[in-house]
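Only one protein chain is missing; all other protein chains are in place.
Each chain carries a letter (A, B and C) given by its place in the written order, and its residues are counted from 1.
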Amino acid sequence: MTVTDSQKMAYVAAQAADARVNLQFETEDGMTLNMGPQHPATHGTLRIVAQLDGEQVVRCEPIPGYMHRGYEKLCEVRTYPQVTTLINRIDWLGSFANEVPFILAAEKLMDVEAPPRAQVIRTILFELSRLGNISLFLGDLGIQLGGITIGFYAFRDREFVLNQIEAATGGRFHPNFDRIGGLKDDLPKGWIAETHRAMDRMRRLCDEFEELVLGNEIFQARTRGIGVIPADIATSYGMSGANLRATGVDWDLRRDACPPGLSYDLADWKVWTHPDGDSYARTWVRLQEVRESTHIVDQLLDSIPAGPIMAKVPRIIKVPEGEAWVATENPLGEMGYYVVSKGDLVPFRVKIRSASFNNISVVPWVTRGVFVPDVITIMASLYFILGDIDR
Amino acid sequence: MPKVPGMVKGLGVTFRTMVETLKPSGGPATVQYPHEKEEPSPRARGVIALHEENCTACMLCSRECPDWCIYIEAHKTLAPPRRAGGKPRQVNQLDRFAIDYSLCMYCGICVEVCPFEALFWSPEYEFSEVSIADLLHEKERLGEWMETVPDFEPYEAGSEAKGKKVPR
Amino acid sequence: MIRLSSADTPTTDAADEAVETVTDERREALLARITEVLGDAVVQSHIRPGDDLWVRVTREAWADVADASRNRLGLRFFDFLSAIDWLPSPFGRDMDAQEDLDADAAAAEPAPIVTGYAGGDTRFQLLARVFDVDEHIGVTFKADLPDEDLSAPTWTRTFLGAEWHERETWEMFGISFTGNANLAHLYLPGAFEGNPLRKDFPLLARRVKPWPGIVDVEPMPGAGDEGDSDEGGAS
Partner (left out) sequence: MSELIFAIELAYWQQTLIKVLVAAVLIPTTALILGIVFLFKMMSWMQSRMGPQEAGPRGLLQLAADGLKFLQKEDIIPDRADRFVFKAAPVVVLASTFLTYVILPAGPDLIIENLPTGIFFAMAVSSLSVVGVLMAGWSSSNKYALMGGLRAGGQLIAYELPLILAVMGVVIQAGSLSMQDIVWAQADGSMFGFGGLGLPFVITQIVAFFIFMVAIQAELTQPPFDMPVAESEVVGGFHVEYTGFRFLFFFLGEFATAFAFAAIAATLFLGGWWVPGIDPNSALANIVGPIALFVKIMVVAFLIFWFRFTYPRFREDQLQRFAWKYLIPLALANITITGILVVVL
């Protein structure tokens, strides 16, 4: 096939292009430090090219694409139920949360609504995936800053959340549990009580994080005033989630623009913001979010209504013609799907707006003039999942 | 009371955890994997088991699979009649049913769409192979997994979902 | 927010909107403000009450739209920027392997291009979304791009975050942005040929392997074809 030949050529050319980039960086003044794509600080394969003057960063550019899987293209050949398997893998730590906005977009186009029980369980699982995701952020931040112990604690306690996700959905990381018009299955017996216990563990992890890392004077010296992003820049870059709230913008899609199909209004909770916009603020906001999230789950667990978990949908799902944009407040920030349907079995076009993509594009702006260790702090505190950047 | 410096508190956390780990009542959070194993939850999607008697080779799973990793071959044959004296029925005889686990994404769509309850999830996870070609499980291997399929759990209160049974 | 109804007419003029019984005052007001600020640049618009607002603008005004959104309309939050290729895929779903081969032959006469909300006249359309974080209201902008000149003014002067989005759109659709000096490959390797998200770019993963679902049950020797689809009929 001629295409494979041209792909081979493209590969060779790509190698040459990479070499050119390196050369261009090398011949400029100062030293170029190439972090990644296989670097311990870039969990995933993100390459960061930093041009240094001593230990100070002159220019720092993240180069994504080492894990680009072309999900927008792949979605165009998959039927709507098949797409959820795929998009599980975008933000692989908060995988259930990836399915929800897509399913909600499809529900919007089909004009169906999940029954109340399904909505509440969906919201609980959504928050559980947030806990599973952000608890790892808490651990990872510690590891990036040299305190490896909290990383183990995070993995230890996240396990309880993952066990609950697995007990309900069957998949620890890739639940594929959300369906157009409801959920795949109902909860198994004893799940609610067990999830309450897992929430206690998560709150304990938060306390431990606060004592071990957040309250530590060294940690504060490393994060306070480092990587300050003003609110104006944050909105201009489209940063979302905790990164935006840490700049003082009081904006949470769960509260302010919750799409129908999720039942956040049943719980009493609070959106935390921090005025500083630095790495510490981002960490602090995320920590409070985990706490708040456990409370949301606790409240929703006690208010699951009885009833069916699936609305009436046809067996063969054909989504009527139209366009829909649904965004939800995912663990990493705003994740949205712009779904264009032509009344077919497969979506015509799916634009995936992932949070990390916008969040990490601010790196060149925010890393000018900082020290090399601060690049690590900033990257860790901005918190990205590579699958969420590259899709 | 003066504030305890955060650095001292941190030392307390690690020390507490060490005591907790060494205490007989506490113990580590890990298990020594090959010697002891954690029980996966009954719903865990470990490996797909095939109940061959129920499969009618309808090809639904193969067609719905997003990864194209299920291969089915079948031919039609005559089965003895259901009632004595009846006409022989025409049925599909399954020749080959294979799942390529090196492609499978463990999404469970095949199990879900199967209208005849021939596919089940088993929480068994220990089937790694040295060679990637060995991950192609033919129907005999898939049938062996059937023994490990747990019964469906009862549902949480308030559920209207109907309990299902695993054919044995 | 209560979802009221969905307008399924794909192209609706702003005038037609009044015919509908349900109206969305907030979005009507926003649309009025947009029309007031942008003037002639607004070509067409569409409102799904309680859901979203689409505004199609001219390509020439594309940069002004960004500027007006952020500085005059309060739509400060940059959501995303991308494009749509409205060409019906010449490859179908890439799934019905046999039909696909036929479709390849039939690709010579493409199906007519049908565009979505707020209309459109060209194959490629730019798509961008901005949001107002105070008023909690967003708008999706579209702009037509003529086939012979796939370029548009850049948004990076207003929205810094648009740079990566424009780079992605550039490599995925081949749409260039005048004024964005840094249009380098973002995802794809340096010298990748083609624009993967265009509909006429084949998805190789689906073409190198035959679809296993195409196989059917072998009929009884000597039997007719009538028994062929009895079991598979559920699909």
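By our rule, contacts are C-beta pairs under 8 Å (C-beta built on N, C-alpha and C of every residue); 3 or more make two chains touch, one makes a residue touch a chain.
A quick note: this is a predicted structure, and the numbers were derived from the prediction, not measured.
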Absent chain's touching partners (shown only) are A, B
Checked against the full complex, the residue among B:Met7, B:Ala79 or B:Ile132 that touches the missing chain is B:Met7
Missing-chain contact among A:Phe152, A:Phe173 or A:Trp365 belongs to A:Phe152
Those residues of subunit B that touch the unshown chain are 7, 10-11, 13-15, 17-18, 20-22, 28-30, 32
Touching the unshown chain, subunit A contributes residues 31, 33-35, 39-41, 55, 142-149, 152-153, 156, 212-213, 216, 218-219, 221-222, 371-376
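Operating definition for what follows: only the chains that are shown with their structure count from here on.
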Dist(centroid_CA(subunit B), centroid_CA(subunit C)) in Å evaluates to 38
Residues in subunit C with touches to at least two other chains are numbered none
Among subunit B residues, those touching two or more other chains are 64
Subunit A residues touching subunit C in their complex are 1, 3-4, 6, 9-11, 13-14, 16-18, 20-21, 64-65, 68, 70, 72-74, 76-77, 108-109, 111, 113, 232-233, 235-239, 249, 251, 256-260, 320-325, 327, 334, 336, 338, 340, 342, 344-346, 349, 351, 353, 357-358, 361-362, 365, 390
Residue positions on subunit B within touch of subunit C in the complex are 56-60, 62-65, 68-78, 90, 92, 115
Contacts from subunit C onto subunit B in the complex sit at residues 209, 211-213, 215-220, 223, 227, 231-232, 234-235
